[in-house]
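This view holds just a subset of the chains, kept in their places.
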Amino acid sequence: MTNTLLILILLGLMALAYHLGVRRSQKLVGGPGGVRGLHSLPSYYGFFTALWCGLPALIMLLLWVSLQGSVIRDLIVSDLPEAVRNLPEARLGLVINDIQNLAQGNIVSGEVSPEMAQAAEHYKSLLRTSYAASFVVILSLAIAGLSLGWRLISPQFRARNRVESVLKWLLIGCSTIAIFTTLGIVLSVLFESIRFFGQIPITEFLFGLEWSPQMAIREDQVGSSGAFGVIPLFVGTLLIALIAMLVAVPIGLMSAIYLSEYAGSHFRAYAKPLLEILAGIPTVVYGFFAALTVAPFIRDNGELLGLDVSSESALAAGLVMGIMIIPFISSLSDDVINAVPQTMRDASLGIGATHSETVKKVILPAALPGIVGGILLAVSRAIGETMIVVMAAGLSANLTVNPLQSVTTVTVQIVTLLVGDQEFDSPKTLAAFALGLLLFLVTLILNVVALRVVRKYREAYE
Amino acid sequence: MLSVTPNTAGVVTLPKGLVGAGFAPVADESRAINGTVGDITAVDPRMTARNVNVYYGDKLAINDVSLDIGKNEVIAMIGPSGCGKSTFLRCLNRMNDTIDICRVEGEIKLDEQNIYDSSLDVVPLRAQVGMVFQKPNPFPKSIYDNVAYGPRIHGLTSSKSELDDIVEESLLKAGLWDEVKDRLAETGTGLSGGQQQRLCIARTIAVAPEVILMDEPCSALDPIATARVEELIDELREQFTIAIVTHSMQQAARVSQRTAYFHLGQLVEVGKTDDIFTNPRHGLTEDYITGRFG
Amino acid sequence: MSKSEQQQARTIDRVNTTLAQRYGRERRFRRFGFFAVVLGLAFVGVMFLSIIGKGYSAFQQTRILLDIEFTESVIDPSGERDPAVLSSANYSALIKNSLRALYPEVKDRKEKRELYGIVSNGAALILRAKVMADPTLLGSQAQLWLPADDDIDMLVKGYIDRTVVQSERRVKDNVIAWIEKLESEQKIGKFFNTTFLTGGDSREPELAGIGGAVMGSLYTLIVTLLLSFPIGVAAAVYLEEFAPRNRWTDLVEVNINNLAAVPSIVFGLLGLAVFINFFGLPRSAPLVGGMVLTLMTLPTIIIASRAALKAVPPSIREAALGVGASKMQTVFHHVLPLSMPGMLTGTIIGMAQALGETAPLLMIGMVAFIVDIPGSAMDPATVLPVQIFLWADSPERAFLEKTSAAIMVLLGFLIVMNVLAVILRKRFERRW
Amino acid sequence: ASRDYISVVGSSTVYPFATVVAENFGKTTAFKTPKIESTGSGGGLKLFCAGVGVEHPDITNASRRIKSSEVEKCASNGVMDIVEVKVGYDGIVMANAKSAEQIKLTRRDVFLALAKQVPNPKGGEDLVENPYKTWKQVNAALPDMDIEVLGPPPTSGTRDAFVELAMEGGCKTFDFIKAMKKKDKKAYKGICHTIREDGAFIEAGENDNLIVQKLESNPKAIGIFGFSFLDQNSDKVQGSSVDGIAPTFEAIADGSYPVSRPLYFYVKKAHVGKIPGIQEYLAEFTSDKAWGDEGYLVDKGMIPMPNQERNQFAADVKGLNVLKLTK
C-alpha cells in the first residue's frame, strides 16, 4: 500500500520533472517561439528530466523493497529474548512469521504472549520507520535527480539522443530475456542431469532397451528393478507422434489446400476459424476427451473386430493428438501455400493445367520445403505434448510399435517422476531432469532444422 | 465516358497553367473516343473479339473492345498504365477466370469457337492459347521439367524420347538450347532473367499452342536480354500468332506488325504499326506517341 | 507451315483424349480436400457435443423446498445475539428438525442419517449466512429452497437409474421414496446453479464452483499479460527495427523461435528450479504461474509482433525518415501504432494459450485443493485447466458433470478470446 | 509476506478425506482453508521432511505409516518432533467392471498373478519368471481372461500397502518362501514385494478415478484402488472378494477383509502455535462429527477406527504427543 503511494508520488514527481524540463528548455531560448534554437523538441528535455528524476529513484525503491525484509528481520531478531534468538534459523523463521501475522492483523494461533505482542509492535514500528525512511531517501533521490537533469539542460544538449538511447537499452534488455530463458532451462535441467549421469552411465541411458525407473526410493521398499534405458520411451513417443502425424498431415494439408484453393470465400470465412478452434482447445481437454471418449471407443471397436486393444492404446492418444495438431499443420501449410507466388499458379494454369494438377505438380513441390519444415515443427510439438499423454497414454514402457498396445512417452515419465515421490539423490527423480534435457535437445534440433528449412524456403520467394 | 473531353474536364480540374506549359494532353474534340479508329480486322484472323466488356466487381475495366488477332502476326497493345491492356490480353485465354470478381461480356472466338461458351473447356483452350508473363516465372524445377511440364500434363507424348525431342525443339525455338543443353537438370530459377523469360517462352511453345499471349515480357529484363527476347519474338512469328502487351512504344515499334492503342479501358486506335507511329489518326494516340504523357 | 499445323491439330486432339480422366482426378482431389475439412469440423463437433452433453446439466442445481423454523433456543439460547454465538451455532439442527417434521415416520437412527443426507452440507451455511445478515429472522419461520445433496442431484437429473436393484445404485429405495414424495409435492426444483460459477472448490460437488479457479486464472493471466505484453513488444521492436544483423541478434532470434516450440512442461521444470527453488517464491502462487506462463508466451507474442511490424510497409518508415524523424520517432509515431492491432491479436492468442495451459503449472504446485478464493497474486490458487484436471480425478460421480461444465466455461473463455482476436484482425486488417 | 494458512501435502488416498475436513474447518472457523496438495505419500513425506519453516508444509498425509528411514531423514533436516495421527482405515480393493463377471480371488492368486517371480508351477522350490498369462492358468477356478491389472506406482502408499498386505499375504502361503523370512529378509521381500514388469501389471498413475473409467471401458481389466472409489462408483465397478470376503464397509471396519490399511497424517510440532489454525484443524479432524462412526468422513468412504482407538489418538493429538517409532 505504502509502496503504491510512493510510486504514485514518484510518478507525480516525474510529471512535474517533465514539465520543468520543458519549461526550462523553452526559457533558455526565450520562450516557446525560439524552439528552433534547441537541439531537440522541448518534450525531450522534459522526458530527460523525468528520467533523471524517476530512474534512480525507482532503482532505489527496488533495492529498498528487496532488502527491507531481511534488515527488519535482523533487527527484530536482535531484540527478541535470548532463548528465541538462539533458535535454529528455520524455527526463527516461524517465530517471525508469527510476528508478521500478528503485526498484519492476520489471524494467529493461540494466545499472544507479551513478548510476541511487543515484538509485533516493534515490527510495526520498524516497518513504519522503514517506510518513512524510504519516503525520505527515495523522494530526495528523485528530487536530486530532477535538479541534476534540469541543470544539464542547455540549448545544444542532445536530449533526444539521450532519451532514445535509454529507451533503446530498455528494448535491448527485453530482447535478451529469450536468451536468459534458454539459459535458465538449460541450467535447471543440466546439473541434475549431470548428477544423474554420474549414477547411470549415459550409454545405458541412451541405448538401454528397458525403462523401469520406479525403483525403491527407501531402503525398506521394494520397487522395480530401476532400468533407465530411454529407447522404449522414445519409441513410444515417436509411435504416438507418428500416429498423430498420420492423422494430422493429410487432413491438415488437404484442408489447407481445399480452403485456400477451392473453397468459396463464404465457406472459408466460416470453416477456417471453426477449424482453428481446435488449436485453441486446452490440451487438458483433449486429454479428458482421449481418456474418456476416444480410448473406450477404439477399444470397443477393436474388440468387435477381434483385436486386442489396450485401454491406453497408443492409437487413442495419437489420434487425439493428431486432431490437436490439424490446425497447426493447416495454418502453416496455408502460409506456405499462399507464399507460393501467384505467378507460379498463372504459369501452370496458363499452360492449361487443371487446378489439381497445378496444386500437385507446382504448388506442393514449390511449397514442399515449407511444409516439411512445418511438419517438423509439428513433430516437435507432438513429442513435447504432455497432458494428452498423461491422461490417455500408458505408464508402462513397452518396447513395441503396435499402435494397439500401450506405450509411454518422455513427457508422461517426467510428470509421473516429478509429481510423485521426490528424492533428489535418487536416479529416479534425477531421471526426470535427464529426460527433460533430452526432450529439450531433441526438440531444439528439430526446431532448428525446421526453422532453417522454413526460412530458407521463405527467402526463396521474397 | 471515361475519356478526357472538355465536358468532363470539370471533374479532373486541369490546372490553368498546364495547357500553356505544353504538359497536358490537349483537351479538344479530337481526343474524344467514339468507337475505335482504324481497322480492327485482320487478314487471316485467328482470334476475334467483339464488343468485349470486362468488369472487376462493378468497375468497368474494358469497355466495348473489338479486335482481331491475325495469323502469324505480332500485334502489340500499348497504352498508359491501367488502361486495360493486361485485362484484355488475359481475356483471350480466360486467365481472368482465376480472378473471382472478374466478369467478361461479349464474344471472343478462337477459330470460330466462342471461348466463353459454357460448354468450352479452359484446359484445352489454354493449351491452344499460351501465355508468357511479365515477370519470368519458371517453376522451381529443372530446366527440362519446366519445358516438359505442359506436354506431360496434356499427355502429348507417349515416350521419353518423344518428350526429349519436344523439349529440345522448344528450347531450340526459344534460342536457349545452346545455353542450357549441358545443364538441363539444373533448376530453372538459377538462370539469368533473360534466360528465364526465354525458358518460359520455351515452356509455352512446348505444348504447340496456336496463339501466344505475352504481357510485358521484357519489362523485368535488362536491355540486352530484352533485345534477345525481341529477336525471338520476331522469329516465332513465323509459326505462332502473337499478341504482346508492352509499355514501351519503342518495343512495339520494333516487334509488331499491328499496334492497338488502349486508353482508359477503350480501344482508341488500331492499325499497321508503321502507320500508328508515323501517322496516328486519333488525338490521344498522338499525344501518347509523342510523349505528352506516360 | 503445314507441318506445324499438323502438330497443332494433334495437340488439341491429344489433349481431348485424356481430358475426362484428368477431370476425374480433379474431382477426386477436390472431394478429398472437402472431406478433410469436413472431417476436421466433425472432430470439433464431436468434441463439443460430447462435452456439452456431459456438462450442460451442471448449470442447474437441484433444490429442496423446506419449511425452516429459526428456533431461537437452538441458535441463540441466551438471546444476546452475540455474533460469535450466531456464527458457531448448530444450523444443521434447523434443517434436521424440518426434515423430521416432513417425515415423522422416520425413526431409525440409520434411516435418519440417510434422511438428513438428502440435503447438502452447504445448506446449514446458507442458513447461517441468512441469520448473520439479519438476526431478526430468529423466531420466525420461512420456506426456503435449499440445495440437495449431490446424489439426490444426480438422481433428479436422471443419472441414476431408479429401476435397477438397490444394491447396484448409490441411492437406496427408501431415499427414492422420500424424493418421489417431495417431487409429487413439487418441493423439488431445479435452479440455475450460481454456486458453480461463483464458489470456490469444494469436496461436495453441489457446493463446488469454479469461482476460485477463475480468479486464479485471472490473476495468473494478469501477471502474464503485464509482463509479457510490454516485454514482448519491446523485444519485437528492438529485433525488427533496431537490431543490427549480427551473430548476437541471430542467436536471440534462433532462441525465440526455438522457445516457441519448447514443450511447455520444460518451462515447468524451469519454474520449479528457478522461481521456487532458487528465488524462494511461494508454491501455488499465481505470481509464479504468471511468470512461468510469461516465459512460455513471450515467443508467441514476439513472433506475432514482429510479423505485425513487418507488415507495416517500409514506405511508411521511409516517409517518416524522409521528413527527418529519428528512428525512434518513426517507430513510436508510425510503425508501432500501425502494428498495434496485429500485436494485440498475437497477445490475445498468447493469453489464450496461457489460459489453457496445465502441464507447467503442475510442476509449480498449482495443483492443490484450495477453497478460498484468492485475493491477490500471492495467495495460493489454482487455475481453470488444473481445476479440470483435479476434478477429473475426484471419485464423486457428480464431478464428472462439473468437469465437463468447467471445460465448457474454459472453452467459452477461449472462444471469446479467439473471436476477439479474429475480429481485431479483421477490423484493423490493412492491405497496403 | 507471512503465511497465515496451513499447508498440507501427501497421499492421494487421504486427499479426499483431508480436503473435506479442511473445507469444513475453513467454513466453520475464522481461519483460512488449508491448502492441500496431493503428492503421494512418499512425495508428501519428502516435502514434509525437508525442514522446519514457513516454506515447508505443516502436515503431510500418508496412506501408510511413516518409515524409520523417513523419520531419520526428517531429523537430519531439523524436523524433530512429529505428531502422528491415525485417521481410519481404507480397504484396498481389486475391482472390475460391472459388465464383467465378478471374480473371487485369494491372496495367493494375487501373488501368483502379479509377482515378478513365482514358484515353479511344475512344482519344486525354485522360482521362475512369472509365466502366467491368464487368470485361469493361475487358478482353474478363475475365468479364462488375460491378466491385465491397473494399479498405482511405487510412489503411492496404496502400492506399498497392496504389496505388503495382498502380495506378501499370498507369498507367505508358500512355505519355503515363508521360511526365507527368517534367514534372508531381503530376499524374502524381494520375492514377495516385486511386481512383474512385463506389461500384465500396468502402472496407471495416481489418478484412481481414471482407473475406474478405464475399467468401465475394459471389462477384462482389474483395477487396484482405495475403497472410497469403489463406494462412489458402485454402479460401475464391482469389488472382487479376497479370501472369500467381499470388500464391504463392514468387512473392512471389523478387519475381516484382509487387504485394508490404516491412514495417517503427520504434523510438525514446531509449527503448531506458529502457523495459525493447526491445532484447530487437528481438533476438527479428530472430532466425532468428522471421523466418528457417523461422521462426514464415513460418507466419503473412509472406514472409521474403533471408538477406543479414536479416543486414544484424539488424546494424543490434544497433548501433541510426539511420535516414537519402535522398530
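For clarity, chains are labelled A, B, C and D in written order, and residue numbers in each chain start from 1.
Throughout what follows, contacts are C-beta pairs under 8 Å (C-beta built on N, C-alpha and C of every residue); 3 or more make two chains touch, one makes a residue touch a chain.
Not measured: the values here are computed from a predicted model.
Engineer: What copy number does each protein chain type have in the complete complex contained in this file?
Structural biologist: Per chain kind, the total copies in the file amount to A x1, B x2, C x1, D x1.
Just so it is clear, only the chains that are shown with their structure count from here on.
Engineer: Which one of the chains is farthest from chain D, going by Cα centres?
Structural biologist: Between chain D and every other chain, the largest centroid distance is to B.
Engineer: What chain pair has the highest count of contacting C-beta pairs?
Structural biologist: Here the largest contact count links A-C.
Engineer: Can you check how far apart chain A and chain D are, centre to centre, with Cα atoms defining each centre and the answer in Å?
Structural biologist: Taking the mean C-alpha position of each chain, the two centres sit 36 Å apart.
Engineer: Listing for chain C: what residues touch at least two other chains?
Structural biologist: 15, 22, 367, 392
Engineer: Residues touching two or more other chains, restricted to chain D: which are they?
Structural biologist: Each of 1, 3, 32, 55, 207, 210 in chain D touches at least two other chains.
Engineer: Can you list the chain C residues touching chain B in their complex?
Structural biologist: Going through chain C, the ones touching chain B are 1, 4, 7-8, 10-12, 14-19, 22.
Engineer: For chain D, which residues are in contact with chain C within the complex?
Structural biologist: 1, 3, 5, 15-16, 18-20, 22-24, 26-28, 32-33, 35-38, 55, 98, 207-210, 212, 228-229, 231-235, 294, 296, 299-301
Engineer: Taking the complex as given, what residues does chain D use to touch chain A?
Structural biologist: Residues in contact with chain A: 1-4, 30-32, 39-40, 42-43, 46-47, 51-56, 67-70, 78, 146, 153-156, 160, 163, 189-190, 193-195, 197, 199, 201-207, 210, 213-214, 216-218, 221, 270-280.
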